[in-house]
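The following block contains the structure, expressed as structure tokens.
A single protein chain has been omitted from the complex, and every remaining protein chain is retained in its original position.
Take a look at chain A:
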Amino acid sequence: MGLGHLASRALLRSSRLGASKPSHHLLRRTVVSTPELHNSEAAAAEAQPEPDLPKRTPVAGARVHFPNPDDAIEVFVDGYPVKIPKGMTVLQACEVAGVDIPRFCYHDRLSIAGNCRMCLVEVEKSPKPVASCAMPALPGMKIKTDTPIAKKAREGVMEFLLMNHPLDCPICDQGGECDLQDQSMAFGSDRGRFTETKRSVVDKNLGPLVKTVMTRCIQCTRCVRFATEIAGVQDLGVLGRGSGEEIGTYVENLMTSELSGNVIDICPVGALTSKPFAFKARNWELKGTESIDVSDAVGSNIRIDSRGPEVMRILPRLNEDINEEWISDKTRFFYDGLKRQRLNDPMIRGADGRFKTVSWRDALAVVAEVIHQVKPEEIVGVAGKLSDAESMMALKDFLNKMGSNNIWCEGNGPNPNADLRSGYIMNTSISGLEKADAFLLVGTQPRVEAAMVNARIRKTVRATNAKVGYVGPSADFNYDHEHLGTGPEALTELAEGRHPFYSTLSNAKNPVIIIGAGIFGRDDKDAILAVTEKIAKNINAVRPDWNGLNVLLLNAAQAASLDLGLVPESEKSIESAKFVYLMGADDENVDKLPEDAFVVYQGHHGDKGVYRANVILPASAFSEKEGTYANTEGCAQTTVPAVPTVGDARDDWKIIRALSEVAGVNLPYDSLGAIRARIGTVAPNLLQVEEREPAVFSSVSLRPDVKGTIGKAPFGSVVENFYMTDAISRASKIMAQCSALLLKK
């Protein structure tokens, strides 16, 4: 490096430190005109002026995190210096420098394969182009990404990739969002020299969700790495060699993973596409709406792609704290349930037992009349598992005004503990699970209850070799675990330190206990919670800097309902109820309901709740309304309407608001803003949208002593069928196919 260059860099740096921009330009100009720069190198520097510094922004918001500031190294990307931590690859360094390197096999959440060679760049002093994704950046490396060599290398690789690629973009579902298409436009050559015949590959059957056109595959092996590393099902592999190489399962094997849909997203070409979405729409016709998933309590961030009034597909949205960039198959594919078995008109059951369509006015009048005829303590309200916070607030306020306090959310059990927030949310937070080094799962099978939480646990187990102990019925895990027992006795043993697994827990630095929401339905719930808290205390899981005692909820509505205090006054109220308001509650056991009780079902699907209903009030589904949901870690997020509601359906809270007026007990809010302000007075954390509000007090220190004793009954599994857990997924044809084909019998 010539002196001139050095000087210019030193000046540049000092100017970046202190001086404002104009003077910085000035300084540079002075340097360029100094006589010592009149040598050949200076001429080169002049011909290639330093890139415009402020323009460089890291690609896709790539963040640089320095675990140890001493480990920072400096490399030059196209002459532009960047500081990166040691151990980053050349490709990552380029990203930080704002240069997008084309790639197919590299994916930042998967291991590095380095087999597509698309990411070739030139590195000074290296005799040939290097694969930047697999090359660690070294101090002072001079990386060149736009030289003729780099460009030619990419064009060459692209030509090879396209050699056996069918180029059937017009009939390919990936068309328009295909990495190969985009990158061949951006980096490829405009001609090819291959005139022979192309190879073809037999399509594989991976099940009802993933469609394969294996001739399009470019053998990047992303799908194989995803299945092995993230989904934890070793079904896919690279078979054969050379030009005969193909991706497959060798033996006929469906992909039985709850995350299998994600291979559709990571496949850079159209080899793996969505079967239900096949030939349904082109991606540029779709309107994307950023929303929240409600199929489980994780609240995965999704994008709902719709065309006109129809939801065409659901894709994940990046959220490092919740779902990273994956979603479960239920989240991705249950959308077709939104089109089937919908309730679109208010209906009243006539004397002959048949439903008759009526107007909203008549339906509400009937409900208002009946509710005034029963005693306040005979009124019961149940919120369903898909309810948003606004409608639960409205329902609670309405029934309270009618004099009843018997209102709860299904899945919370007869006697929920809503007093301490830490007693029902995931205190560690989902991303916090990655810091754990030992897990104790109590009566929960996260793989079916919350697939994204399970993916996190698996990630942790893989990364840190964390030990997992599990108490509950025998279940399917995709990581190593120790089955400690099926019933609560195992917990007692752990609490007393008699169990061999106890030492693993107590030696762990950050132990995590996860209690499944399935125990909410048990009579000895409090005793079990008390015992678990004792374990937590003994193994020091709850400390000021670490709260490892968690509850894993099952439904999207649960956390918000407990935040809002939807706790019934009496546990048995349903047995003496005369008026029951089911707000989308389909799984509540209504067998004990008296014969003459009047049941109002407000919801969007003609599901189980409708069988017993006297009046049906059609409501909008999560894709059609704006609503607040709190996920299992207590993070409030809002859905956004992506499509219009069907028929005459209305938003839940609006129905209740209208009903309150007909019933003569006006609720004091009539806009979303007003009802949210009301929520703010009860549970302000629900207004902190997209920001997780940790619970302040830990239940360990505050819960009163529990008298009850622990029962003998073993823990049950709460989710029998992963693919069908709520009204929408039960109405979905795709989910029905999945449960027929993929469930392990």
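Note that in this section a residue touches a chain if its C-beta (ideal position, glycine included) is under 8 Å from a C-beta of that chain, and two chains touch if they have at least 3 such contacts; residues count from 1.
The definition used in the following text is that contacts and distances are computed from a predicted model.
The listed options are "NADH dehydrogenase [ubiquinone] flavoprotein 2, mitochondrial", "Phosphatidylinositol glycan anchor biosynthesis class F", "Ubiquitin-like-conjugating enzyme ATG10" or "Ras-related protein Rab-2A", and the UniProt record of the chain not shown names that protein "NADH dehydrogenase [ubiquinone] flavoprotein 2, mitochondrial". The hidden chain makes contact, of the residues A:67, A:127 or A:244, with A:244. Where chain A meets the chain that is not shown, the touching residues are 202, 204, 234-241, 244, 246, 248-252.
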